[in-house]
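Let's look at chain A:
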Amino acid sequence: MLIVLIMPIVQIILFGFAITTEVRNAKVAVFDPSCDIETQRIKQRIDASSYFTIAQNLTDYNQINDVFKKGKINIVVVFSKDFANNLLHTGDAAIQIVADGSEPNQASTQVGYLSQIFASYQQELLEQYHVPFRIVPNTKMLYNPQRKDAYNFVPGVMGIIMILICAMMTSIAIVREKELGTMEILLASPIKPIYIIFAKMIPYMVLSLVNLTTILLLSIFVLGVPPGNLFWLVIISILFIFLSLSLGLLISTLVSTQAAAMLSSAMGLLVPTLLLSGIIFPIESMPVILQDISVIVPARWYITAIRKLMIQGVDVQYVLKEFAILSIFAVILMTVSLKKFKIRLM
Partner candidate 1 sequence: MRQDVIYTEELTKKFGDFVAVDHLSFNVQEGEIFGFLGANGAGKTTAMRMLCGLSHPTSGKGFVAGFDIFRQSEQVKKNIGYMSQKFSLYEDLKVWENLRFFGGIYGMKSNQIKEKTESLLLKLGFQNERNALVKSLPLGWKQKLAFSLSIFHEPKIVFLDEPTGGVDPVTRRQFWELIYDAADRGITVFVTTHYMDEAEYCDRLSIMVDGKIKALDSPTNLKSQYQAQNMDEVFQQLARKATRKDS
Partner candidate 2 sequence: MAIVSVQNLNMHYGNIQALHDVSFDVDEGEIYGIIGPDGAGKTTIFRILTTLILADSGNAIVDHLDVFKDYKKIRSLIGYMPGRFSLYQDLTVEENLKFFATVFNTTINENYYLIEDIYKQIEPFKKRRAGRLSGGMKQKLALSCALIHKPKVLFLDEPTTGVDPVSRREFWEMLKKLKRQGISILVSTPYMDEASLCDRIALIKDGIFMKIDTPDNIIKSYSETLLSVKGDGMHKMLKDLKGCPFVKSAFSFGDSFHVTIEKDSSSDQLNTYLVQQGHENIIIKSIPATIEDSFMLLANNK
């Protein structure tokens, strides 16, 4: 009952204040071979803006790929050599923005804001010196040069499908037996309860694998999303499937009607996944408290890993953290659910 009254309030607060597609505190890495007074000023303005923080200073252009892969940097600004000189003498200086194309929406926004910063600095110079200096950034979208939107939603869709099929459907299937009364007969028979669990999970695991294949095939061949590191992509997906099945099993031990199973899966899994896993709204832009909550949303780690593996095409060592976290989740959930699965009616 309270849910019906509180949900709207929570949603308004979340959407109004907390969750936003805006950029906030994006981490910038700078490659500045000039290190002169102009680049200093520009860097100051970037850092001063609420949208950005300068997190790292690169020493080599080739480091860019690496920092993106590590996932700590959102966007890179590259200054040309002799920046100040070029600016004063040719009125034209080269800046390059290298954005992370694996999250095209965010990247575009960040590029936009950075460009604004440059433009307003350009304006400042104009007012000061009355000389039309031009600072026009050249943008490069790494991993996604054509700015395909598909890059955005394919990882998200994969995460959601797994949760839906594995968690929601599995929990409904198990609870249905409870609700209809067939569980009673099964329990009173020599069948080991673990077989009942397997019997419920296996079909959905198979379905999810089929879905995974379909999504990958469509994404790669129809939408043009790069397959990236396919092998590890599949491995981590299987891990996530297993985790979702455990979630489904856990829910089924907690509720006794199909309607409740569906509602719990929707409210408890689907919604947090949609809102907090970074599919739609960037995690970095969330208030700290929500960022902390998103740590326990398993889909967040899966989707982050998928983005890196698929679109950035990284090697597995860059996603070890995600692997570890998902594995721990999976083991804990499966253990708890198995323990809670009742071998009796009450």
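A few points about this structure:
Here is the rule we go by: a residue touches a chain if its C-beta (ideal position, glycine included) is under 8 Å from a C-beta of that chain, and two chains touch if they have at least 3 such contacts; residues count from 1.
Picked so that all candidates are chains of the complex that A comes from, given by their letters.
The model shown is predicted, which means the values in this text are computed figures rather than measured ones.
Any copy counted, the candidate of 1 or 2 that touches chain A in this complex is 2.
Note for the complex: chain A touches candidate 2 at residues 180-182, 184-191, 343-346.
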